[in-house]
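Only one protein chain is missing; all other protein chains are in place.
Note that the chains are named A and B in the order they appear, and that numbering of residues resets to 1 at the start of each chain.
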Amino acid sequence: MLKRRKFNEGITAGLFLAPSAVGFALFFFIPFLIGCYYSLMDSPVDGSFVGLRNYNDLLHNEVFRRAAWNTFRFTAISVPLNMLLSLGLAMMLNRSVYLRSLFRISFLFPLVIPVASVVLIWQIVFELNGSLNGLMQSWGMSPRDWMESHNSLAVVIIVYLWKNIGYNMVLFLAGLQNIPVDYYEAASIDGAGKFRQWRSITLVYLTPTTFFVFIISIINSFKVFRETYMIAGEYPHEDIYMMQHYMNNMFKSLDYQKLTSAAFLMALAITLLVFVLFLVERRITNSISG
Amino acid sequence: MKKNMLSLTVVLIVMLLSACSGGGTNTEPNTGPNTGPNTGPITLTLAVTRTEGFFEELKQKFEASHPGVTVNIKEYVTSTVDKSASGFLQQYQRDMEKFVSTVTTEMASGHGPDLLVTNNLPYKKYADKHMLADINKLMSDDTSFDSSKYFTNVFDTMKYKGGLYAIPTSVQFTNLWLGDSTLLGGAKIDDNTWSWQDFADLAKPLVPQGGTALGGLPTDQLLLTMLNPGIEQFVDMENKKASFDSPEFKNLLTLAKTMIDEGIVSGSFEDMIAAGKGRGTGLFEAGGFRYVDEFVIGPIERFNGNATVYRAPSTTPNQGYSFRSNLTLSINDKSKNKEMAWEFLKFALSEEIQVEREGKSGMRGMPVNKDAFHQLLDKLKAPDAFGESRTIQIDEGKELTVPPVTQVQLDNIESYMTGIRSVDETDDKIFNLIQTESEPFFSGQKSVEDVAKSIQNKVETYLNE
Partner (left out) sequence: MASEGAKSFIRFRVRPLIAGMSARMRKTLLVAVLAGLAVLFVFPIALTLTQSLMSENEITMNLAPVSAEGSSRSLDPRADSDYVRLKWIPDRVTLSQFYYVLVKQPQFLFMFWNSVILTVPIIAGQIVVSALAGYAFSQLRFRMREPLFFIYIVTMLMPFQVTLVPNFIIADRLGLLNSYLAIIFPGIFGAFGVFLLRQFMTYIPYAYVEAARIDGCNQLQIFLRIVMPLCKPGIAALAMLLFIDNWNMVEQPLIFLQDATKQPLSVYLSVIGEGERGIAFAACSIYMMPMILMMLYAENHLVEGIQLSGIKG
């Protein structure tokens, strides 16, 4: 009986998966492999095979290393921060609070703003002659150049948080709402206090969502590149020169093989991280849906 | 609920249909069928940012003399929104962004155009990746091409690693100045070796009241003018090193600021536009020379006929004259129609095309074709060169007469052409970085140390990527 079910499920699964898998392979996976191929060449057109030389060169390249470190540092700070804050917000907004809908929408607003607006406003606030400096001056502090100093990292983190907390909040909210109310009821009947409930039910059942949010936050931390690029150009302050800048510049100067090699190294690092999380998540998920 | 679903589906279908139909209509062949050079119809694609009268003219004339060949001018614009002057710069930026990204992608995927306008493209990088044809080789292989008919010294300035991958077809002088002989009096200027400091010292006492030592040059362009040509002193491309944190550069920066603060050089871009032509209030006229008649008219317009041409000061002596190319062309090495593309390029260099400098369909700048150049010079000698009465209008309604042009004058003009030894660096990246980073210094908000350091950081990042 069990064996037959497994086999049948394979075919059914195939049918369900077909549209997505075919499209995905054609538009994502195959290009990914082609990119891989390019990273082993020395020129995108009529190149010759050079094996791992590109990777070797990259790892010894100072600029690449700096970009990698900056990216790592940025992500390591902003992603956990984002998740904590957005989870907190989601929990606060999960109960019935006065004007709840209004609040929920307002936190989502940053997502809605087009890049151009963000850039305009960023300029207005953070530039050398911007209003933040003006404010500081009137409080007696000396103005600084926000984008061209070691403060630039802080600015980018703030913008990232501002933009993405809403994003994660939506996901956490949906995840929270998916936890059936009866679990809580059953738990309180059993005599569990609020904190205990939070720990054993909420956190645990939120795990798939958390995993998801984590990955998405990482992806979004890359997206902040677009705004940073528009404000600070292709060569921003050394603290915020990240992998995306490096890759973008490589693309523009037609150094395609450096681009793909860099992307693959980055993918490798992320893959390892995701793999670990994946295993953890799978273990917990299996215990839920049994 | 059901009704909503239905209307939603209808809307979706409409959209998919409009999306599909949008795609069908625009399948133009990128390159013609791969038949031999002279058999069957051939389509040449020329990639430009925005098409203009000149390209149309070139296309028509070429197609007329080469039946069976269609020239396809492919432009890369992002929108058709018409703007005022201030919006123009941003539109230009957008278009340039699109041009560079798209052409880069096309070239990298092996689908590039046959010919491209490379004024703003990183042609050296393309050359490194073997994407551009070596024009020198095409020239030497083509027995009908006589290189003595061209100012090959101009071509040579753009050689890269022994090959010519982008060819300038039109010249605009950038480091030639017109000096007011009256004001300068008998001042001795050795324009082959003078430095910017020499210039500042000389100009300070002589600047006219309320005027500037460098007419036609807005203050925000000063630093760049001082660095280009001659940027090699601070940037070593081969070894990927920059020396912007050196005392020499800092001195240059400080000098530039001093010149502005002390009023030796003044005037913004808007001021220039407002002043228009006419009696210059400048000690030197630094706008450069774009057309041959400017050598004749310039002195009269601005200095009552009493002017001398000088080479601009430079950071390294004996630089020779420098220019900017108004139209740089390259050929895609992977083009299926390389021979025809070369024919097209030759056509753009021919006397017939190079001599046209007027109006919308003419080229800008000065010819690299010797015959065309001489033709233009001879035209200056003609008695009716400046209209029947040989007068030119100045804005205040005044008119001045142009005295007959002497052979000596013409020889001088030609000597500038043959004296070209370098080309202005077109790699915008470094200059853009310098320009942006130095702004806070000029407005007094940052120190020269900070600015030099940040320029050094960024340029080194750029070089070492």
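Rule of thumb we're sticking to: a residue touches a chain if its C-beta (ideal position, glycine included) is under 8 Å from a C-beta of that chain, and two chains touch if they have at least 3 such contacts.
Nothing here was measured: the structure is a model prediction, and the numbers come from that model.
Q: For the chain left out of this view, which of B:Thr70, B:Thr102, B:Thr308 or B:Gln409 touches it?
A: B:Thr102
Q: Which chain B residues touch the hidden chain?
A: Those residues of chain B that touch the unshown chain are 8, 11-12, 15-16, 18-20, 22-24, 26-27, 76-81, 83-84, 86-87, 89-90, 93-94, 97-98, 101-102, 105-106, 108-111, 218-220, 260-261, 266, 268-270, 435, 439, 442-445.
Q: List the chain A residues touching the unshown chain?
A: 6, 9-10, 12-14, 16-17, 19-24, 26-32, 34-35, 38, 44, 89, 92-93, 97-99, 101-121, 123-124, 127, 129-131, 133-134, 137, 143, 162, 165-167, 170-171, 173-175, 177-181, 205, 208-209, 211-212, 215, 218-219, 222, 226, 230, 244, 247-248, 251, 256, 259-260, 263, 266-267, 270-271, 274-275, 278, 282, 285, 288-290
What we mean here is this: only the chains that are shown with their structure count from here on.
Q: Quick check: how many Å separate the C-alpha centres of chain A and chain B?
A: Chain A and chain B have C-alpha centres separated by 42 Å.
Q: Could you list, by residue number, the parts of chain B that touch chain A in their complex?
A: Contacts found on chain B: 100-101, 104, 107-110, 122, 125-126, 129-131, 334, 429, 432-433, 436, 440, 445-446, 454, 457-458, 461-462, 464-465.
Q: Quick one: which bits of chain A touch chain B in the complex? Just the residue numbers, please.
A: 43-46, 61-64, 66, 128, 145, 148, 233-235, 237-238, 241, 246, 249-256, 258
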